[in-house]
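Take a look at the structure set out below.
Every protein chain except one is present and positioned as in the full complex.
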Amino acid sequence: MDVTVTDLTVARGGLAILAGVNFTLSPGAALVLRGPNGSGKTTLLRTVAGLQPLMAGEISGAEDRIAYAAHADGLKAALSVTENLGFWASVFAGPSIDAALDAFDLRALASRRAGHLSAGQKRRLGLARLMVTGRPVWVLDEPTVSLDAASVAMFATAVRAHLAAGGMALIATHIDLGLEADVLDVTPFRALAMDVQGADEAFL
Amino acid sequence: MSLWEYANPVKFLRLSERVLPWLWGGAAICLVVGLVWGFFFTPDDFRQGSTVKIIYLHVPSALMAINAWFMMLVASLIWIIRRHHVSALAARAAAPVGIVMTLIALVTGAIWGQPMWGTWWAWDPRLTSFLILFLFYLGYVALWEAIEDPDSAADLTAILCLVGTVFAVLSRYAVNFWNQGLHQGASLSLDKEENVADVFYFPLLVCIAGFVFLFLALVLYRTGTEIRVRRTRALIARETRTTDLHAEARDA
Amino acid sequence: MPDLGKYADAVLSAYAASLVLLVGIVALSLWRGRRVRAEMQDVERRSKRDG
Partner (left out) sequence: MRALLLRDLQLALRAGGGFGLGLAFFLIVVVLVPFSVGPAAALLARIAPGVLWLGALLACLLSLDRLLAVDWEDGALDLLATSPLPLEGVVAIKAVAHWITTGLPLVLVAPVLGVLLNLPVAGYGPLVVSLALGTPALSMIGAFGAALTVGIKRGGLLLSLLVLPLYVPTLIFGAEAARRGAEGLETGTPLLLLAGITGCVLALMPFAAAAVLRVNLR
């Protein structure tokens, strides 16, 4: 089933930031979002993930199918790598954590506490979480922050495997992941002053 | 023409401009007449002496303290169900007025209680309930002040108001259970036998009308202020947005 | 001035405290209302001139 976004307007702080966004994500496809800082990529992703109400338009096929990953990985420093992963696996009733450990080269760190990992290792653990959710649509906000080249390649491989298995990915990123992906530049969708004014509209 | 038209901020402002002078005037006239009548031209009560004159402040303020919360509850419900901004802002505008009414009721109650009960403060169920109501008001106002995004603040305070109402009512019963109290019964009720004597009754009614007018005037005026704050915010946001776009167009 | 008898202090202080509170909230509301209105008109004038 496709994820379809139609005429979507998203808002940050009560003000429309992107308007008239359209795209379709089919099984096996990835879409890379580009745009300068503050252009509304994060807001768009959060809206698609259902964390924020949309202002106008429609999102279909996203409900309960999304695995979301943002800047914060939601890791617990006091828990080990396996415990962190295992927790999310059981919350999402997803597959076992072995494949995820292997894909992100976390085997050797399995029993280490998340608090003792380096920034890049933490990030890898955060991304490995996506695999244990068993969800088809990955919505990723700057997934490669603090990853070195080898880890980025590891991540790209994981995404490719996910797509090959019929998954989808919506990724906001600045770097080239070497994926066969469509690119959507969000700059043209920038909401103009005359667009929907958001929460304050009634007061103008 | 439906009442909901006035949920539009601009229409609301226009209406309130027209109504406000009458409300301020009504409040001033009723309060001056009622209080002067009550203070200068009513006899002392044979048991309570001249302290009975406090009734003209205590009863109306206590009534308004509860009515203000009730109004906030209704406004919060309207905001949750129909998302009219004016409604949320009216709830916000009413809270500080409610705080003042509660304070007046508490202070006059304490001053009245001193000669009557021989103590400034008694943990009487009614006084205690008002103290709890006062705390609820404080929390409500503090939550409004603490949250930056106005719509989120409206949502959160509306839910707090709903939950708070349930707990305020529960507290009222709990407090009754906990202490039977020495407060006199209701001063006004439909049962004529229980009412205060007529000499006190009519000036009291005038004072209540005065407090009602004053409350309405204050809430309407303060709601207007809140609307203007939001409008200023909206205008500035639009201005910033337009300037940004102009600058970009120049650069490109 | 009516004869308030031995309760004069109580009655007078109740009236004084209440009036202070009432005048306080009215004054505060009016003061803030004026300021906010002026600020809004300022922004309105600016946005008309520019836009």
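So that you can tell them apart, the chains are marked A, B and C in the order they are listed, and the count of residues begins at 1 in each.
Methods note: a contact is a pair of C-beta atoms (placed from the backbone, for glycine too) under 8 Å apart; a residue touches a chain by one contact, two chains touch by 3 or more.
All values reported here derive from a predicted model rather than from experimental measurement.
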Response to the item:
Neighbours of the unshown chain, displayed set only, are A, B
Item to complete: Touching the absent chain in the whole complex: find that residue among B:Asp45, B:Asp155 or B:Glu239.
Response: B:Asp155
Response to the item:
Even though one chain is not shown, subunit B touches it at residues 132, 135-136, 138-139, 142-143, 146-147, 152, 155-156, 159-160, 162-164, 167-168, 170-171, 173-175, 177-178
Item to complete: Since one chain isn't shown, list which residues of subunit A touch it in the complete complex.
Response: 46, 49-53, 64, 66-76, 78-79, 83, 87-88, 90-93, 129, 133
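Simple rule for what comes next: only the chains that are shown with their structure count from here on.
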Fill in: subunit A and subunit B, separation of their C-alpha mean positions in angstrom
47
Worksheet item: Which integer distance in Å separates the CA centroid of subunit A from that of subunit C?
Response: 52
Worksheet entry | Distance between the centres, which are taken as Cα means, of subunit C and subunit B, whole angstrom | 15
Practice prompt. Using the touch rule from the top, collect the residues of subunit B that touch subunit C in their complex.
Written response: 35, 39-40, 44, 49-51, 53-54, 57-58, 61, 96-97, 100, 103-104, 107-108, 111-112, 114-115, 214, 218, 221-222, 224-225, 228-229, 231-232, 235-236, 238-239, 242
Discussion item. Under the definition above, what is the set of subunit A residues touching subunit B in their complex?
Written reply: 13-15, 192-193, 197, 199-204
Discussion item. Going by the contact rule set out above, which residues of subunit B touch subunit A in the complex?
Written reply: 8-9, 85, 149-151, 227, 230-231, 233-235, 237-238, 241-242, 245
